[in-house]
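Heads up, one of the protein chains got dropped from this complex, but the rest are sitting where they should.
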Amino acid sequence: MAQTLKIGIVGATGYTGVELLRLLAKHPYAQVVSITSRSEAGVHIADYFPSLRGVYDLRFQTPEEAQLDQCDAVFFATPHGVAMRDAPDLLAKGVKVIDLSADFRLEDAAVWEKWYKLPFTAHEALSEAVYGLCELNREKIKQARLIANPGCYPTCVSLPLIPLLKTQALVDGMPIIADCKSGVSGAGRKASIGSLFCEAGDNFKAYGVAGHRHLPEIRQTLNKLQANTGEHLIFVPHLTPMIRGMFATTYVHLKDGVCPHELLSQAYSGSAFVDVMPKGSLPETRSVRGANLCRISVQKAPEYEDNVWILMSVQDNLVKGAAGQAIQNLNIMFDLPETSGLDNITLLP
Amino acid sequence: MAQTLKIGIVGATGYTGVELLRLLAKHPYAQVVSITSRSEAGVHIADYFPSLRGVYDLRFQTPEEAQLDQCDAVFFATPHGVAMRDAPDLLAKGVKVIDLSADFRLEDAAVWEKWYKLPFTAHEALSEAVYGLCELNREKIKQARLIANPGCYPTCVSLPLIPLLKTQALVDGMPIIADCKSGVSGAGRKASIGSLFCEAGDNFKAYGVAGHRHLPEIRQTLNKLQANTGEHLIFVPHLTPMIRGMFATTYVHLKDGVCPHELLSQAYSGSAFVDVMPKGSLPETRSVRGANLCRISVQKAPEYEDNVWILMSVQDNLVKGAAGQAIQNLNIMFDLPETSGLDNITLLP
Amino acid sequence: MAQTLKIGIVGATGYTGVELLRLLAKHPYAQVVSITSRSEAGVHIADYFPSLRGVYDLRFQTPEEAQLDQCDAVFFATPHGVAMRDAPDLLAKGVKVIDLSADFRLEDAAVWEKWYKLPFTAHEALSEAVYGLCELNREKIKQARLIANPGCYPTCVSLPLIPLLKTQALVDGMPIIADCKSGVSGAGRKASIGSLFCEAGDNFKAYGVAGHRHLPEIRQTLNKLQANTGEHLIFVPHLTPMIRGMFATTYVHLKDGVCPHELLSQAYSGSAFVDVMPKGSLPETRSVRGANLCRISVQKAPEYEDNVWILMSVQDNLVKGAAGQAIQNLNIMFDLPETSGLDNITLLP
Partner (left out) sequence: MAQTLKIGIVGATGYTGVELLRLLAKHPYAQVVSITSRSEAGVHIADYFPSLRGVYDLRFQTPEEAQLDQCDAVFFATPHGVAMRDAPDLLAKGVKVIDLSADFRLEDAAVWEKWYKLPFTAHEALSEAVYGLCELNREKIKQARLIANPGCYPTCVSLPLIPLLKTQALVDGMPIIADCKSGVSGAGRKASIGSLFCEAGDNFKAYGVAGHRHLPEIRQTLNKLQANTGEHLIFVPHLTPMIRGMFATTYVHLKDGVCPHELLSQAYSGSAFVDVMPKGSLPETRSVRGANLCRISVQKAPEYEDNVWILMSVQDNLVKGAAGQAIQNLNIMFDLPETSGLDNITLLP
């Protein structure tokens, strides 16, 4: 733990990339030594992200120049398909890999191919990949060489459900409805009409209603914890005009007598990054802006005879929903204090 | 129809007030002759709302000065309690009243008192009030002297449900989940910390989860159309950082074989202000910004075995959700073309 | 005036295009019969702009299909270079042309080529083009066949200056500083990183400080009215996180004794679309949102010995700054009431 980990980031030009850079700059045991981008090779990071002027003295390199195999760990902040192609070589050279893309999230390659419309080519790596939802798989992550960092929606939806599913608290056969709202940064830093200020601003819409790629990912997690719950998940993502933040409102039927506040409080009492709020609290996304934190609140459906509950969870989609959780995985993999580099405080207002 | 209706507006200093003024300025058969506000009496409308400079030459008056009894119709754009107190006198003098507040929305005064924490004092007026959800009660509205203009959420949630409930299409005993998102103007134009730019901006939150006043209002509508459906409504409102707009995502279990797209399309084929979008469409709030319009789309829950559907409806909360529907009610009451003053087009972007 | 003008729009897929469509839909003497776009040919306007569902029954056509020569007038809402290429043919066939791009705004083709980095090829058309700043050139516009619709910044900056320059009110040799702020829609509806919600949102920046194409355009107007004033213009545009709206703060040294409020009030007393506000007023962009209107206010520099004034002008960059003024030009060219199709009211909030 005394030494400093050498870190590489593949595809550091996007929002998860710049967020990794922001957080790792203050990490006491890790140092970014290499950032790659084919399109921006040669450009100084300070010219690309003026927010990092004075923080880093690094230039983007091509993957060939970057000597990523000299790193202790490499993050992939890339579109899907890249890590699948490049991670196996790095693993073979002893480099640990944390993939923020979707390449290794689905255990069944056939399901992956159906949703991602690409041939899956890294079966051997997939067999050792660990799904990096830290609060669920902490023990496995400690042993892992390859982490599939979870999607933003799956993190936000799964965290309040996990303690309920582990105790088989859901009524069998009833739908689980996850109505989710994301800030626009979830769409990434790419030029697209739909993400323009004048298209996404002052506007609220649903998208991916006919089937979003995070649906099979959440279902996979649910099914492992309580049988048949995955198939009963209905998941609708929406886009809300804010930069960062994600809100999940999840409706569940619980067995009589189950008290979700108690179950959640116990389950997460030792978790630094999950905050089960006091009864009667309502979370808001800005209460976690910039922080690696999921805040959760629960409320029984008012004036309703059955034991139906409303689970509300918020996170910063770029932190606990992406770069922050990736660093949390790094910390666990290398046996560092789990909060290393992740103790910054919410920016409010 | 040849003559021009004389219109008064009580409480024209808020967002529904200024929206009534905007729309009525172009109404071919109505003219605003009187606007009241105790706090702003004497102030010219152009000084209060610079957006109306050159449009109106009116000053706010006290209710006493205003001679509202000379009007053909009076709109109440006031906090609850005011119309309950003042409308009966106007009715007695032959003035028709359209109340944009909640005073006459609940048929059961005891329920009203429970939710609004005030004694209810206008029982006689209540007995003749018609709930002004135009597409549901058009025939009754024609005969009405007193309209309870519906709440914004109840309008947005009820419109997609009405044709389904009328045909008894919902599976008995299953929850109806209405997950709703509103722009900040829904909170009105009053100085409150929670509605500040720096509190509501770049933030998403739920509110009123333990019980919102629009819950009994929606339930009342549902119960009249299909027995026992009201009690199965779960309603969660959220605040989203936009000025205008409302989005309702409503989850329903339909009986086998029911096709909601067909039912909705038929039900609203003659309605100027409800647009059932083509299959596969997804509505967005900005597509109705400034227009008196509710756009609806439906989607079967993907990869789900039961006949569960996702109903999506959008409106401008200040127009179809408030001032626009109020004018629609005026048009129906006075046998004017229903679109009078309501044919302006969505402002986009 | 009894008949209806047939209108074509070239390049109707952008923000000025959709704004032309919104405004012309209510124009009493004009009807859009043709919209062109190579990339979207065949697509129904309602699928492209859901805000126009139910308003138009038109499909995009290629320019070849569109038979624009059957129109009375054609608007070019295109990038620069297109009108220069296509307008001469239409003019030759008797079609009047209103070009919202920059092609015909600069009288000196060499200056145009310097700023727009293209060879200028339509010298004959240029020689008859009239600069369509309506309040300045109303008489010439009446006779025009080809209108160069002004840029958004030049409209907003020139309107408060024109009456001062016409009366030679500026002190010779002193700088005129126009510090301007635009909403993001000014950048157009094209996929670019800089216009993303997450780049332009919650951010304020200057751009084009080393030289913006609207500088020579404004200078040309100034120089015609008072000698040597153009060269003394300093113009800095900024981007502000709002969708629509433009604010110009212009600092001028006036000769002793000059009272700009009086000069402006007199000059614009007969102009429907320029509002000189009462002394002490401060304009805000939302007071003109969606309306074809420039509101102006003036204030002497406080606690300052010289006769330096702060001119503040606001407009909706897409309306008075683009599509609205283009329709105002149409109305003047065809001897229609100048307010035809332009009497809609500001949307506020």
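Note that the chains are named A, B and C in the order they appear, and that numbering of residues resets to 1 at the start of each chain.
Definition applied: a residue touches a chain if its C-beta (ideal position, glycine included) is under 8 Å from a C-beta of that chain, and two chains touch if they have at least 3 such contacts.
What you see is a predicted model; the values in this text were computed from it and never measured.
Considering A:A206, A:I243 or A:A323, the position touching the chain not shown turns out to be A:I243 (whole complex). Only one of C:D256, C:E303 or C:D335 touches the absent chain when the whole complex is considered: C:E303. The missing chain, though absent from the display, is touched by one residue of A:L126, A:A148, A:L215 or A:M277; that residue is A:M277.
Within subunit C, the residues in touch with the undisplayed chain are 175, 177, 179, 181, 183, 198-199, 201-207, 209-211, 215, 231-232, 234, 236, 238, 240-245, 247, 249, 251, 280, 282-286, 289, 299, 301-306, 308, 310, 312, 314, 349.
Within the complete assembly, residues 15, 18, 22, 25-26, 49-55, 185, 189, 202, 243-244, 275, 277, 281, 283-284, 286-290, 295, 343-349 of subunit A touch the chain that is not shown.
On the side of subunit B, touch with the chain left out of the figure occurs at residues 15, 184-185, 189-193, 195-202, 241, 243.
One rule holds in what follows: only the chains that are shown with their structure count from here on.
The greatest centre-to-centre gap from subunit A, using C-alpha centroids, is found for C. Pairwise, the chains sharing the most contacting C-beta pairs are A-B. Each chain gets a centre from its C-alpha atoms; the one nearest the centre of all protein C-alpha atoms is B. Centroid to centroid, with C-alpha atoms defining each point, subunit A and subunit B lie 39 Å apart.
Among the residues of subunit B, those in touch with two or more other chains are 202, 243-244, 283-284, 286, 289, 349.
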